[in-house]
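A single protein chain has been removed from this complex, and every other one stays in its place.
On to subunit A.
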Amino acid sequence: MSNNTPFAPWNDEAAVPLIQFDGVSKKYGDFLAIDNIDLKIYPREFFALLGPSGCGKTTLMRMLAGFEEASAGKITIDNKDMAGIPPNKRAVNMMFQSYALFPHLNVVDNLAFGLKRSRMAKSEIDGRVEEMLRLVQLQKFAKRKPHQLSGGQRQRVALARALAKAPKLLLLDEPLGALDKKLREETQFELMDIQEKTGTTFVIVTHDQEEAMTVASRIAVMDHGKLVQIDTPDRVYENPNSIYVAGFIGDVNIIEGRVSHLAGEEAQLCWAEGTSDIRGMAGPKIQKGEEAAFAVRPEKVALSVQEPIERNNRVAGRVEDIAYLGNMSTYYVRLENGNLIKSQVANDRRISRRSVTWNDQVWLSWSDTAGIVLPSGGNPS
């Protein structure tokens, strides 16, 4: 495989997955936490499980670690059935959300903890610990106890400890949740860098869609124990397969209506009387004549004072609110039929020279391929 080939083993029929879920379910009493999941994760992937709390993403990860047993179905790692294999017998390590650093051990002893249980020679252990300290740049803090470290340093110790045994699979449970925003962004790139250097397969659980988009090669969006969509970050964002996914990842405008035309990749939606139909891409599982919803991202909706007659999708409205975010502004435009549509515009001029303001009559427009027509139902959250 040359370097120019994009990393996409999921499109390769011959690729052998590292992890395979076959019809896996998990029940707690009457509660179905995981509902009949099929999933393949390939070696060297950075795979994100994304969803709101209680969607089952943590349960899925804990099944990989061996802390939970599947109620039904089969999980294989490296072609071995994992049923009944305890956590300490798996070539899988986990970085815990709370970091779970041993408070009575210093950084070095925390890193060596797993190695000491693997019959490694003392000198080898020292070398490996040194290597790990270098990887996360904590050489200076080797003798400190966890309570003498900052949150960011603890996070790095936890990561190094989980990587020390060179696992085939590293599980990360909300690894950056406890860090502040700036540190989190830096650490995201560090994580990707370390993942690339070590060549380990990473599975990350997060509820932060930005984090998932940044780090992951593929994202699985979960809801109520089901996998709703598994795709690359750009496809999840640009081609969501349901209103749920569209709403969970990023901001979205939803216009409800009925499919009036469907031909290949093109679809049209009849949405309000006296307006022309909206043109968009055809999403999965829509039928002509059935109810559907048109989803378009605010940054793909252009705002103008003059009517943009060159575009098929154009609607008139009145600016109701403006959210100024510094680098961009979001205009909330009320349409004549009552719909509220968001348009995000880059602030390429100083705010004092802004031409549009509250209560102005404006036109919103977008290209024929900017939005997607999706089956209705499943509220965006």
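Observations, loosely collected:
Here is the rule we go by: a contact is a pair of C-beta atoms (placed from the backbone, for glycine too) under 8 Å apart; a residue touches a chain by one contact, two chains touch by 3 or more; residues count from 1.
The criterion applied here is as follows: contacts and distances are computed from a predicted model.
Among the names given as "ABC transporter permease subunit", "NADH:ubiquinone reductase (Na(+)-transporting) subunit D", "Cytochrome ubiquinol oxidase subunit I" or "Formate dehydrogenase gamma subunit", UniProt records the absent chain under the name "ABC transporter permease subunit". When the omitted chain is restored, the residue from A:Arg117, A:Lys197, A:Lys288 or A:Arg354 that touches it is A:Arg117.
Touching the missing chain, out of A:Gly84, A:Pro103 or A:Gly199, is residue A:Pro103. Here the missing chain is touched by one residue of A:Ile19, A:Ala65, A:Val108 or A:Leu159, and it is A:Ala65. Looking at subunit A, the residues touching the absent chain are 65, 67, 86-88, 92-94, 96-98, 100, 102-104, 113-114, 117-118, 145, 147, 161-162, 165.
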